[in-house]
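One chain of protein is taken out of this complex; the other chains stay put.
Labels for the chains are A, B and C, by order of writing; each one numbers its residues from 1.
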Amino acid sequence: MVLASTKDIYLILPEIALLVTAAVVVIVDAYSRKRGSFLNILSSIGVIVAAYLNFKLYGDHGYAFGSIIYRDKLAYFANYVFLFCAFITCFYARDYLLRENRDYGEFYALVLFATLSMMFVASSASLLMFFLSLEVVSVCLYALAGFVRDRDLCVESALKYLLVGAFSAAFSVLGMAMVYYAAGSLDISAISRADITPFLAVGLVLFAVSIFFKLSAAPFHFWAPDVYQGAPAPVTGFMMTAAKAAIFFFVVRFFMMALGVKELWLSVLIFVSVVSMVIGNFSAIRQMDVKRLLAYSSIAHAGYAMVAIASGTKYGEVATVFYAVAYCLMNLGAFAVISVLAGKDERYVNLEDLQGVAVEHPVLAAALGVFLFSLAGMPGTIGFISKFYAFAAAFKAGLYGLVLFALINSAIAAYYYLKVVYYMFMREPKKSINVQVGVATGIAVLLLVAVVIQSGITPDYLFNFARMSLP
Amino acid sequence: MEMGNFPILSVLTFFPLVGVAIIAFINRENVNVIRWTAFVISVIEFIISIPLYFAFKLGTPQFQFVEKLPWIKSWGAYYYMGIDGITLFLVLLTTFLTMLSILASWSINKRVKEYMISFLFLETTMIGVFCALDLLLFYLFWEVMLIPMFLLIGVWGGPRRVYAAIKFFLYTMVGSVLMLGAIIYLYWMHYKATGTLSFELMELLKLKLDPRVVPFLFLAFALAFAIKVPMWPFHTWLPDAHVEAPTAGSVILAGILLKMGTYGFMRFCMPFFPAAVQKFAILFLALAVIGIIYGALVALVQEDIKKLVAYSSVSHLGTCMLGLFALNLQSVSGGLLQMINHGISTGALFLLVGMIYDRRHTRLIKEYGGIAKVMPIYATFFMIAVFSSCGLPGLNGFVGEFLTLLGAFKTYPLFAVLGATATVLSAAYLLWMYKRVFFHEITNPENMKLKDLNLREFIIMVLIVIPMFWIGLYPKPFLERMQPSVEAFIKLAKGEKSVVYQMEGRKVNLASLISEKLER
Amino acid sequence: MLKLILAVILIPLAGAMINGLFCWKTKRKAHLIAVPAIAIPAVISLVLFWKVAHGQRFDGTFYWWISVGNFRIPIGFLLDELSAVMIVTVTFVATWIHIYSIGYMDHETDRGYAKYFCYLNFFVFFMLTLVLANNYLLMFVGWEGVGLCSYLLIGYWYEKASAANAGMKAFITNRVGDFGFMIALFLLYKHLGSLIYHDVFASAHELTLPLATLITLLLFMGATGKSAQIPLYVWLPDAMEGPTPVSSLIHAATMVTAGVYMVARSHVLYNLAPFSMEVVASIGAATAMFAASMALVNNDLKRVLAYSTVSQLGYMFVGVGVGAYAAGVFHLFTHAFFKGLMFLCAGSVMHALHGELDMQKMGGLYNKMKITAITFIIGALAISGVPPLAGFWSKDSILHHAFVSGHKIIWFVGTVTAAMTAFYMFRLIFLTFFGEPRDKHIYEIAHENPPVMTIPLMVLAFFSATVGLLALLPGGGFEGFLNRLFEAAHHGAEHAAHGGHEAGGAAVLILISVLVAFMGIGLAYAMYMKHTPDPKKLTERFRPIYTLLYNRYYVDELYFALFINPTVGISRHVLWKIVDVLIIDGIVNGVARLCSLVGNLIRKIHTGFIPDYAWAILVGIIIVCGLKIIF
Partner (left out) sequence: MIPVSWIFALSVLVFATGALGVLIRKNAIVMFLCIELMLNGANIFFVGVSKMRGAAEGHIFVLFMMAIAAAEAAIGMAIITAFYRRKGGVEVDRADLMKW
């Protein structure tokens, strides 16, 4: 028996590319601090190489390393999404890090490590693989959350993330053990074949805790506002998007495709979805910290996505995947803008501080406006397309009540997005905010704006891509 | 006039965006350049829209100038544009009022660039709403329209602008999300029935729906549109939005946006669910009549001129709704004409109020009195607008109002009689206001030195007064263009689905056109 | 013929447009446009009248105005005996009043002068549209149009609060009547499918009795507004705030008679509805007496004339109400001359006294203003029904018809009113022109007016004296001419009515009405020239009645208390402040506030304390497991 065949290695080439890049980044960083400022280019190139490899592999199906990794179109599609998030993050984070005097290579390395783990999350065919890669992602994110280690908020958010995250992970492990006992294996295919005994069901629920946790779905969301608020803006952007997307892909693979949602999960999903929407939206209404506001909004978005998941149909799978993509694009953009607007040490994250930004920085404000309207689900942006399809899928599955609830919720949600727009556009500037927009950030933001709007008006390409990625 | 293959509706819809692009590259300090650019763009837009009137084929209820392109293929959504007798004048009204509004926005000095960008963007969305024949496309324009209007009210509005803007936005949004739900339902029902995905109006009209669900769907649509109209008791966003919006914003809000509600009833809500129309006719007629009387009574006691005009809109739109739900040729034609009339006359009133506000920065009636002496031309135009609004024969308001009530009387005499009280009440609140503002001696010294209209304002008013007389004296061109579509609407709303629209023979396809041009 | 009719209608419009659009150019010369713009149509009207007299009629369409399905309304004109009489009256009286205005309005500013003539021409345009229309809707256009001009002209001196109020009151009161008019039109359309006279009258017999009654009553409601009958007469006295020539033209000679015209025009419908006829006649009689009683004690020169107008309009409605349409229109015709004349005389007095209207301050003006006084006396004699002046013929004809058609009470009321009319008119004359000057200063400044004002007086006086004689023309005279129209549809409903001056009973009636006229004059002479009985003592004696009359029965106050104040009060305090702001908007904002409140509560669960978060996860797990196990 060979430890790993060529085929195995071949199938994980993108990950290997990232791994190598990360290693190079660390080494370069270690030996030459001065060249640190070009690390973003280096890591971006690594991401592009990985994407290229992913492109080359696209269509090659099959298991790798026994039965723990399964590569299919969904996995490759997911890889694109993570790579895109990583690319944007690495690309613009440099401006942020330079401003904060934290231009350390670890940042890029951690992002790359996290990304490659996410890629494994999305293609894991075994709960073991899923859990391991998820933990690696988590560890990277713990570190990233506390990256600016002399900022109180950062440290606090890292601690909260660490403790609550590990706590919920422990439940997952227990759940996995129970599943292992009941199903005799941790392979997804084996579990899907097993009889559903109450023991297995409870095991699966316990296992799902870390999924709900990572999705920041209520009532497992409590860490999210604090962590998202405290972590450095680019990190928040990254962990809010890529990490969640990874979970979404796994959910599609495991809960929707393998297990089937209907009998097993419907009640849980509806409960979680409703509670997430309510808690997320209502908590955001009075929120004044823009990062925390978006954190609550992300909780609500988890609820909306859960609506699509609850439908459990083929449409639902497409909707979930597409929702994940849309969600990534919008939030990455929003946090990219915030990372600029927040200023040195992220002091200006309160809405009061942001008031009247539009007067001096109309383009920046307009870009944030686009992302916010997209989050609110205004037509013409990708946010609408994704939300529409998610609700349509659930509607088709007959979840009328849930959809109605979600629709009303999204109307309520519009309020707090408007509130941000109101502060930016409709108030007179209190003081001049000294904001320097780096070239990289500018490019990243404009790119994201373009994608958000383009995909909102002609979503066909992206949508078909997502749909094709599902069997 | 032969239009050839010219995709006039697309050009109309997206031409303002060209203006947006141009203005985006003008330095924000060049305020006058920006203003003139915006104005010229809107004038060109208006000129482009004029051929619609002449090339419009009479005697057919079919959609004209149709353009159909695949849009979101995987959803079966089309970029499907076309107008009929119902929308022809709404589109013309849009281009016309936008032009005047931009001309009336010279007094905006704050962030002119953004203002003009918002305004032109708004025009795109408004025309889109009226032209879209695909429900998803319609919904797209319908919702996106909120954004520029939200900004117009919220950034350039009065002291309580933010409250008004957010109220406007959320209120509309609440209505439209339910409509979205209903659209999704129709979409799936159509899929279930035919196996194809489609948002096309004509396709969805063919659906046979479960009679148990129809009332809910109807109400979901109706709520969205009723809020927009606004029907009593969903009207309270209107006074706030109107009062706080800048002049041009109020004009567009009253002139165009409210029409989208009534238009929605005509195009979607009622044709889709004839069974529910029958069921709820009395309810909606009652609400319409309550709106008429209530709006008028509340208008009577307003202290702010703009608020008065805003409540008068509630009353006038009630008349439109009365006409629509009475469902006969006269009432619906009247209601439709009344929509145009209201756009013109209330638009004119808002423009006028804006002009005096620019001078005195107050709209409270008690601040004025005796203005007629110092501003005779202004007073004259104001009087014409007032009488147009209260339906004096010979001016536009009368034709619409009379037809509406006449038709309504045929089917629902009681409601028509109650609705006709508006003629008394509208005269009361408008003339009382006019008296307090323009008559009496000038008591407030600040009013002594008011200047009469300048050339720009004079031109605006002359332009807007022309259609008042035109419709009042010779409404035939309007009515004859509306009639086939109105007839088709009535048949649809009465459930005679045999008269579903057919596609026009010739499709204008933008892509093929471009490729054709390239080949030459 | 269409061209001539169009010329009659459009020339005044053109005049109005020129003066309206170029008022800063025409200025003082506005009358050079305005007067010909009326005089030429007047001449054309005579031509048209001539043609009609020779049996020609016209009913044709200029263009189709509104056309939706089977609802088709033309801008079309009907010229027959009735409209021919009307246009001659309107243009003729209007011409002289225009001329008179040149002198009367000479104190106005340049722009005001042009504006005045613009409005005046505009009014004539609408009035002619009203009478020449061949369908109800176009009549309604004219109907509302004259209302508009009335509004504008009453409020001509808009800086005076009373004038501004009066204009508004006139328009809104009229709108109340028009409401009824409109409903009547709806009914007509609904049941007959047309609003064109020709079609309506041709198919009118299809109407059931209740329907015909309802329609005619609603039409009459319109008439009560326009023609100032009970209960909507209240605007007319206030309308005297306008320039006096306007009162003369609009609020005496022409516009206010539009209601009578309309009822006469709709005689086919009224003939179908006897009950409505009774109502019209009764309201007419009641108004006649009611208004006359208020005129008895009023001291305002113009208001007395205004009440007199209301009263005389009542007579006209009595006429048309008892089926004597021709008599009613005849009275309309003669009234136009003598009441127009008297208003112009009053204007002449006012002009001479710089706007003074209180009769108590006048007296003895005869010496200063002979022409005015004499012409006024002619007018007063005419209205009092002294033969052979105009009023005698027409009023007597109405009373006669009332009597012979069996409306004895109405006849009695009419006769008493005739006495009252004679009394208050001569009270006015004696107080104004005779006796001792009561205010020296006013007497001092009084002077006769220039010929541009006195010539119209004399012309109108001449006609006031003589037009009644038209009744003696062969072929039934004036009424016979009109009855060519009314008879055709009459079917003998009122067979004995016309030309009834020959019967013996008729002679008695005439004698009675002449007698009461002289009684009224005599009483006025006794009271105000000889002071026996002394009016002051009488006033003391009948203080409550006097107060009631003097305060116009408190009707205005009553209307305010019953309708206007409650409407405004309820609208402001209930509908706006409570229903709108508090309840509806309160709910809207309440929902928003509730969301905000709930939001604030919910967000408080994120305590920031890590063990709490762990607890939450534990609770979540329990709930989720529970759900899993239960469902």
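The working rule: a residue touches a chain if its C-beta (ideal position, glycine included) is under 8 Å from a C-beta of that chain, and two chains touch if they have at least 3 such contacts.
This structure is a prediction, so every number in the text was calculated from the model and none was measured.
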Chains still shown that are in contact with the chain withheld from the display: A, C
Touch with the omitted chain, as defined above, among C:Trp50, C:Trp615 or C:Phe631: C:Trp615
From A:Val173, A:Ala194 or A:Met468, residue that would touch the chain that is not displayed: A:Val173
Per the touch definition above, residue among C:His31, C:His407, C:Arg552 or C:His606 touching the missing chain: C:His606
Touch with the omitted chain, as defined above, among A:Asp8, A:Glu135 or A:Asp460: A:Glu135
Touch residues of subunit A, complete complex, unshown partner: 128, 132, 135-136, 138-139, 142-143, 146, 149-150, 152-153, 155-160, 162-163, 166-167, 169-171, 173-174, 176-178, 180-181, 184-186, 225-226, 229-230, 283, 292
Interface residues of subunit C (partner: the chain not displayed): 603-604, 606-611, 614-615, 618
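In this section, only the chains that are shown with their structure count from here on.
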Core chain by centroid distance, with centroids computed from Cα atoms only: B
Mean-CA-position distance for subunit B and subunit A (Å): 42
Sites on subunit C at which at least two other chains make contact: 592
Contacts with two or more other chains, residues of subunit B listed in rising order: 170
In the complex with subunit B, residue positions of subunit A that touch it: 358-359, 362, 373, 378-380, 384, 388-389, 391-392, 395-396, 403-404, 407-408, 410-411, 414-415, 418-419, 421-422, 425-426, 458-460, 463-464, 467
Subunit A contact footprint on subunit B (complex, rising order): 71-75, 111, 114, 139-144, 146-147, 150-151, 154-155, 161-162, 165-166, 169-170, 173-174, 177-178, 180-181, 184-185, 187-188
Subunit A-facing residues of subunit C, complex: 592, 595-596, 598-600, 602-603, 605-606, 608, 610, 612-614, 616-617, 619-621, 623-625, 627-631
